[in-house]
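Note that this complex is displayed minus one protein chain, with the remaining chains in position.
By letter and in written order, the chains are A and B; residue numbering begins at 1 in each of them.
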Amino acid sequence: MTREVLEALPELGEVAVGLLHVHIRHTSASLTLNENASPDVRRDFETWFSEAVPENFPWTHTLEGPDDMPAHVKASLLGPSLSLPVSRGRLALGTWQGIYLCEHRDAGGPRSLVATLHGEGEL
Amino acid sequence: MTREVLEALPELGEVAVGLLHVHIRHTSASLTLNENASPDVRRDFETWFSEAVPENFPWTHTLEGPDDMPAHVKASLLGPSLSLPVSRGRLALGTWQGIYLCEHRDAGGPRSLVATLHGEGEL
Partner (left out) sequence: MTREVLEALPELGEVAVGLLHVHIRHTSASLTLNENASPDVRRDFETWFSEAVPENFPWTHTLEGPDDMPAHVKASLLGPSLSLPVSRGRLALGTWQGIYLCEHRDAGGPRSLVATLHGEGEL
């Protein structure tokens, strides 16, 4: 979702050097950076995380459904926020780095993000 | 421990927009954000992490006890710090997001944190 983040933040173009912090306001979804080219990578993420943190586990917090507690653990493994370097009005990411919004519920609903941009403005 | 962090940082109330960085100065404890309502979630975290990173594993670094090396791995999986958005004098977290201090040793002793707050002050 790199494109969606950039489109929502035209102010980024005015920052010569700084940091963009993106935070997801949920405990069953997460943000990470990874390969932005092949959709295979995202599918393999899903497969590995579903096996590593399975629904079939002696969870005690099961009131919200079998996918809830795995979602909480996955969310903390990947983390709720990213701090990304900004240089000359652009994200200074590697060529293959893109922002993933990781939805860990089967039906998570809309997700809300907070972006915080800071830095120096002279390009 | 969201409450403990906020009580230690009355300055947060003067920040209109910014970021709070909280860092734990240890390699066998960590910080994460997760569900702040049900204690079941914290118990299930403990169960899952203890199974995923077990004491019974061919560790070579065992001088400091069987719980030491699992603690180091868990600490890096969850991470040593959080950057949290601040808006109008408050943490701009989601409703269910609370700060967990994750103790990964059986007897970890006191833990020390460093908080760094920056932003703009006009509310």
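Everything below uses one rule, namely that contacts are C-beta pairs under 8 Å (C-beta built on N, C-alpha and C of every residue); 3 or more make two chains touch, one makes a residue touch a chain.
Since the structure is predicted, the reported quantities are computational estimates derived from the model, not experimental observations.
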item	value
Per the touch definition above, residue among A:L6, A:L33 or A:L101 touching the missing chain	A:L33
Selected from B:V17, B:A75 or B:C102 as touching the chain missing from the view	B:A75
Option touching the unshown chain, where A:A29, A:M69 or A:L84 are the choices	A:L84
In chain B, positions touching the absent partner	21, 23-27, 52-53, 57-61, 63, 69, 72-73, 75-77, 79-81, 83, 112, 114, 116, 118
Missing-chain contacts mapped onto chain A	17-19, 32-35, 38, 40-41, 43-45, 47-48, 52, 77-79, 82-85, 87, 92-97, 100, 118-119
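Assume only the chains that are shown with their structure count from here on.
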item	value
Length of the line joining the C-alpha centres of chain A and chain B, rounded to whole Å	18
